[in-house]
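Comments concern the structure below.
Note that one protein chain is taken out, while the other chains of the complex remain in position.
Order as written gives the chain letters A, B and C; numbering starts at 1 within each chain.
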Amino acid sequence: MRKGKMKEEEIKKTIKTEDGWEPVGPTPMPSLTDLRNWDFRLLQTYEPFYAPFCDLCCLCTFGKCDLTEDRKGACGIDIATQQARWILICCLMGTAAHGAHGRHMIDYLIEKHGEDFKIDLGSQVNVEAPIIRTVLGLKPETLGDLKKAIAYVEDEMIHLVSATHMGQEGNYKDFESKAFHAGMLDHVALEAADIAQIVGFGYPTSVADTPLVDLGWSSVNQEKPTIVVVGHNALVANSIVDYLRQNGLNDQVELAGLCCTALDMTRYDKGAKVIGPLSRQRFFLKTGYADVIVTDEQCVVTDIPQMAKDAGAALVAVSDKICYGLPNCSEKDVDQVFKMVVDEEQQVLILDADKAAEIAVRAAMALAPKRRELKKILTKEEATKLAAKCRGTCEACNRACANLLPINNAVFKTAQGDFTDLGKLFLRCIGCAKCEEACVNGIPILKLMQTAADGDTYKIRTGRGPIHDVEIRKVGSPIVLGTIPGVVLFAGCSNFPQDIYDVAWLAEELARRKYIVCLSGCSAMAAAMSKDEEGRTIYEKFPPEFDAGCIVNVGSCVSNAHVVGAAIKIANIFATLPNRANFELISDYILNRVGACGVVWGPYSQKALAIGTGAVRWGIPVVLGPHGSKYRRLFMSKKELDDWTVINGRTAELVDTKEPTPEHMMVVTETKERALITIIKQCFRRNDTPPGRGIKLNSYISAYKQLIGTLPDDLQNFVRTEKDIPIVYKREVISYLKEIGWQPKPVLSLPTIIGTYDTKVPIEATIK
Amino acid sequence: MRKGKMKEEEIKKTIKTEDGWEPVGPTPMPSLTDLRNWDFRLLQTYEPFYAPFCDLCCLCTFGKCDLTEDRKGACGIDIATQQARWILICCLMGTAAHGAHGRHMIDYLIEKHGEDFKIDLGSQVNVEAPIIRTVLGLKPETLGDLKKAIAYVEDEMIHLVSATHMGQEGNYKDFESKAFHAGMLDHVALEAADIAQIVGFGYPTSVADTPLVDLGWSSVNQEKPTIVVVGHNALVANSIVDYLRQNGLNDQVELAGLCCTALDMTRYDKGAKVIGPLSRQRFFLKTGYADVIVTDEQCVVTDIPQMAKDAGAALVAVSDKICYGLPNCSEKDVDQVFKMVVDEEQQVLILDADKAAEIAVRAAMALAPKRRELKKILTKEEATKLAAKCRGTCEACNRACANLLPINNAVFKTAQGDFTDLGKLFLRCIGCAKCEEACVNGIPILKLMQTAADGDTYKIRTGRGPIHDVEIRKVGSPIVLGTIPGVVLFAGCSNFPQDIYDVAWLAEELARRKYIVCLSGCSAMAAAMSKDEEGRTIYEKFPPEFDAGCIVNVGSCVSNAHVVGAAIKIANIFATLPNRANFELISDYILNRVGACGVVWGPYSQKALAIGTGAVRWGIPVVLGPHGSKYRRLFMSKKELDDWTVINGRTAELVDTKEPTPEHMMVVTETKERALITIIKQCFRRNDTPPGRGIKLNSYISAYKQLIGTLPDDLQNFVRTEKDIPIVYKREVISYLKEIGWQPKPVLSLPTIIGTYDTKVPIEATIK
Amino acid sequence: MATEIMTHPYYKVNVLTGSKGARIITEPEEAARIIDKAKTPLYVFGAEVIDTPVGDKLLIDYALQIAQSRDIPICATAHVKRKMLELQVTPDSVYDIIEIVHFLKDKDWTGVRGQGQHDLVLFTGVRCDLAERGLATLKHFAPHLKTFAICRRSHPNADYAVPIIAKGGKWQEYLAALVKTLGTVTPAA
Partner (left out) sequence: MATEIMTHPYYKVNVLTGSKGARIITEPEEAARIIDKAKTPLYVFGAEVIDTPVGDKLLIDYALQIAQSRDIPICATAHVKRKMLELQVTPDSVYDIIEIVHFLKDKDWTGVRGQGQHDLVLFTGVRCDLAERGLATLKHFAPHLKTFAICRRSHPNADYAVPIIAKGGKWQEYLAALVKTLGTVTPAA
């Protein structure tokens, strides 16, 4: 529905229009269709690419409907639209996960500190919430304001979920527009959630060189009572820290975590340990090192109750999202619950953070002495024996592997006492446990891996949160000119196709080439698992300031917001474009002028899909690893065959740039080699000055030569004039260009697509 | 999270605790886990029955995961839990559809009338919103209060959607509890939406004998310019009525509708026509009778743009849920849009109700004269000729049919000039068009059906909205005693397995037996499509007052709320149980004492699933037609093998009733015969007095004998003492009972399951 | 070595999306062997047995013959019992289709004759989409028994299924041969 007057008044009130930090732009708190024209403009260049996972639709009782060969469902839907609907459903799961997480966090902190608790991100951060400012038009000043941001997400969500019902949206483009909306809402939720926890828990902010903390499964001291927190919401983990501190138990109890809860917990307590990403959950929990397992929410493998039982560990579930059918002990007396947990070996649900924390600590201390025997991993001899039945031939394991790994050979070698291959396999294993389940001889393959895995400990820098305004001022110009070749964010999950080291390799290759490299979540953890000859991880080797050649851990998944925020801040702080309720203006700026690129090398989750989809709406291209093809949708141009006409902001004239940049908005690459090249390319922008483009091309050519051995095959697409050509390669490039009949292309200093579609944003707004 | 103090304060404010109409019960605005113990108690007796539609899970990029033979997904999920997750996803789609609909309706009406517009449902209705009162604890007095109800739905929804993400909930019972929550929220949304439209548009309320209006495709006068509205949200349809009235065009333009929009539009204007339910959409739109098609939202077949094009009709989409990729003309000048639609034959999206209404009317008037030729259906000769290629042997049509119909023979006969079979087929056709698509000879089967279909016009009573308090007072006692044998609601969609007449048959059989029979939505329409020898539909034959032997059309899908509301009101008004924030108390009362049963004979939609799932949480059993098995989940007891212990409210003692009532909470039946028997049985309640049970058993036995030919095979389960046995069958029954060794069972006057599980509701509360 | 399983039954709404599909029992003799081997079989009669003609007979005629050849207890679903009584046969139990499936899931159920859970369940005449759902339930949740869909539209979710038999004549032949084989072979044990 079009917004009526009352709705408009309501919005004005919500965003405190009178608060005159900037005039309110055209799209305050945009609803479903408000940015649809922008979306359609993007889709015109970047066509959705669908890879159906199933020929059918099974969503309603008219089905299953066969959608092959132009068949339509009983409802009339076609295969492309069905894929797009699916994408929307998945994006909504992601957005909801973050939104609910944010809501929970904010409600909790409001209970603790009150609605009026001030948002203060320290002396270095004045533009505290670039996403919320741009999307809603609200400058959040208190926790209560963050709640408004989440309420907006909630309000929009119901409409989006509604659209997925049978007999609703009938066009794939509109589903994609709605998915973009979900993605954008996701970013609002991310930002609100991370700001809330930063201010509410006093996480680091306005510092770049946050502490280095221990990472790796061996960093856990199995001599001590051990609590392992698993999930994405550090609220209870932080309560455990508080309880330990209050009771002087810090040194006596080991607190470690898996996934983002671990990362966020280290922002609260640098003594906490990070075991690793999602892929390490089963692997670690099966060691039995944990005396108490605390599950919160998101990306928590659902068979933890069984694993806890097998390992003789206590399980405390603390989220209404994951209740495992357990008795709800939230209102019970602590001693009574303690008894249930320790004496009766019951697994429990406790939705009270303080109570859960106390139980976890007390149970760990009570259980640890009895569990000594259970904390052993297999000796090589035992492992060899267990592997003995494997002849390496049946391959049932391989066929079941979610990562297509050659398990048979590794297990067979293990049976011979050779653990090398299994050790290598472990580095590619995503921890799905399907091999074990499939093994016809019941070999406990994950347990064998524990024996094969090295026991190193690594250093990871704790998440630093928002990028500082002053950093933005410094890098804004070189980024927009192109002389800093790009800002790359490695986000998301550990569903890596290849070695766990890939992310570290990619990050390092880029940092070496002076890209600004940021990491978050499981990627940030994985990148820490690789050391150079001197034993240093990339966090120790590269500077933590947001500048050319840095390695920045922004934090957990919710911290991804800050990198998108940095792109917005470049437009807002550096280029002084107004961002208040000005989504299109800012996104157009990013798309055309900010060489940013998101990478999800191990895409798995619906959350990562939502984040990626949101990034695309902001004009930030996304590069995915091969598992990303199972998301079923990408956004790709037809390269030089497409129309790349934009508007010259200065003259308001249409100019056919003939330059496919950014080339794709969401693309999958198969190998890390190809990923590197693609990332570099996705950082090209139309706005690049010749020196800037020269630097970017220099990266591109050097990487291409290094990995593929020749000049890039599509180099001609990105050289606009001879001035773009990097000096070192000048002769070679010119001769190549001549050979293939290259023609110069226009260079625009103020490119924009505003004005190439129906929008309320005037072209003039783009040049400030 | 457990609710904190601030949250509790916020809730108190929202529900105006100080407003002392009743003390606030234990669960005001319950969140995800607040009613979990109640749910688990239900699930203990009524186990989820899963019928997986697929062996795999394809929800994240770790998949597809094979879940057969106890295999788990990479995330650890098992097949049962995966089904339950799917159910939750589908329920959420339904809840969101109604919630977003309600939000849209309420926002629109607030724009029109203001937030403080009073809710007044007339002299007969004082308990205006039993569901909202019971669930939230709020007595809504204004449109603004209804908005609060929807806001509550929105707030809860994000958490539920979150739980469907990979790596969240890991137990099927908890997924079902969340699905119950979604279903209950759905009911809140239904009630809010229908109350809003009743008061905002002045729909009938506090009258029982609402007008009889025309139904059937032939009721549309194809001589006049014709607008056909399709969907579930009558907002724009009502604007069209307004526009026609304001411009004195009522008599000149034909306004007709398909699905619930049609029903709701006749509540606004009794001159509007109802074409029919969802199953008639394609059938009718292919006649070309519509000059302008207006699509709003929900259950709108997604290939309408193509059908409109084929029929040369204009298409105006008016909802942000269904935009079809069309240009958004909401802000354009009306004349300009008129030109686009009429001259340029463009299909358009208009999100402004008044503008859409004006365009629809003006376009219809402009197009009608040119479209005369297009409004023809095939002559028998033409149809015979088109069918000629069919030899009836390839059966491609049959194999594709979503309703498993024998199309080949009917088409083959048509080719011989005999339309009888095709006419009969039409009555079983659900309009999926798959036959047509599959036909190897490209025979336009739906168009042939137009020729074969009879052209009768029928009468349906317009939706009457809420049941009156005075009616409740009258029927409360006989219902609770059992002397009115039951309240049956036929709700939902037209995905009927058998003849469209089935619902009319079932309704009539029950009304004859003095059940209170209510209908809504597509079922209400379908039931109108059957006439007796005197040409009367059931709406003409049976009284419209909510009393024994009535036939009540409550209205559209959102009006279903009023039947659940009636059950609540029986507890609240008749039995004077407090309902404010007292979900468990009221549901326990319904489960044990109110013989209500919901029937969805043609279940198809996620909305119907949400409604049904919600009903179960309220203690109302649901009977589904066979397509309901494709929902994948039912709730069934093991009959006499289960433990049927309840508490005697008077003595607070446990009593093993040995009586499986209600027997199942969600069950599928294959045939209408079996459905009738099952519905009758599902109306049994533990609270039935012997005379009441006698009356119910009388129905049961008579129906069983009529349809199956013997005494019921499970009669012994439901005869508690000899006093229960209906006089007419006394001898026969007693001899049967003897034969099988029946033993008497206890009869409880105040049965309750409160107290058989962990709850805050004291047993004493159940006896008032 | 590419595993091929039955995935496409007669009805498209029943296409198998999965990894475990029925074994197709092309030969009636093989069908007879499967039935013969069962120790505690059950035969579920669906509503369609009543009025589905098979040549000059009704489906129920063949189903009854099969049941009687091995004294297989019958569960009459829907309103099938009425017709059975007309034919002078009393069903061993009356449950609706979903109810009997629900009981079959429980491995400790005592079966319709109280002699223990069934090891093979035959289905005939259940509406095909509904049958397919019930078979899916049993496939996943009743590992303790096998299902055999004696239906010419074929059922991928069963353990054993008849191939699609389009022609009425062939179907009658199949059923007749099955009955005949059951009649000639001496019952196992």
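Criterion: a residue touches a chain if its C-beta (ideal position, glycine included) is under 8 Å from a C-beta of that chain, and two chains touch if they have at least 3 such contacts.
Bear in mind the structure is a predicted one, so any value in this text is a computation, not a measurement.
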Selected from A:R245, A:K309, A:R399 or A:R512 as touching the chain missing from the view: A:R399
Hidden-chain contact residue, picked from the options C:H8, C:K37, C:R70 or C:H144: C:H8
Contacting the left-out chain in the complete assembly, out of C:S93, C:Q117 or C:S154: C:S154
Residue of A:M340, A:L510, A:V668 or A:I725 in touch with the missing chain, whole complex considered: A:V668
Contact set of chain C toward the excluded chain (per top definition): 1-9, 12, 15, 17-19, 21, 24, 154, 161, 163-166
Chain not shown, touching residues in chain B: 54, 56, 58, 63-66
Absent chain, residues of chain A that touch it: 47, 49-56, 66-70, 79-80, 395, 398-402, 404, 434, 497, 626-627, 629-630, 632, 634, 636, 638-639, 641, 667-671, 673-674, 678, 707-710, 713-714
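Going forward, only the chains that are shown with their structure count from here on.
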Centroid-based (C-alpha) most distant chain relative to chain B: A
Distance between chain centroids, defined by C-alpha means - chain B, chain C (Å): 34
Chain A-chain B separation of Cα centroids, rounded to whole Å: 40
Centroid distance [mean C-alpha coordinates] between chain C and chain A, Å: 51
Sequence positions of chain C contacting 2 or more other chains: 12-13, 17
Where chain A touches two or more other chains at once, by residue number: 54, 58, 63-66
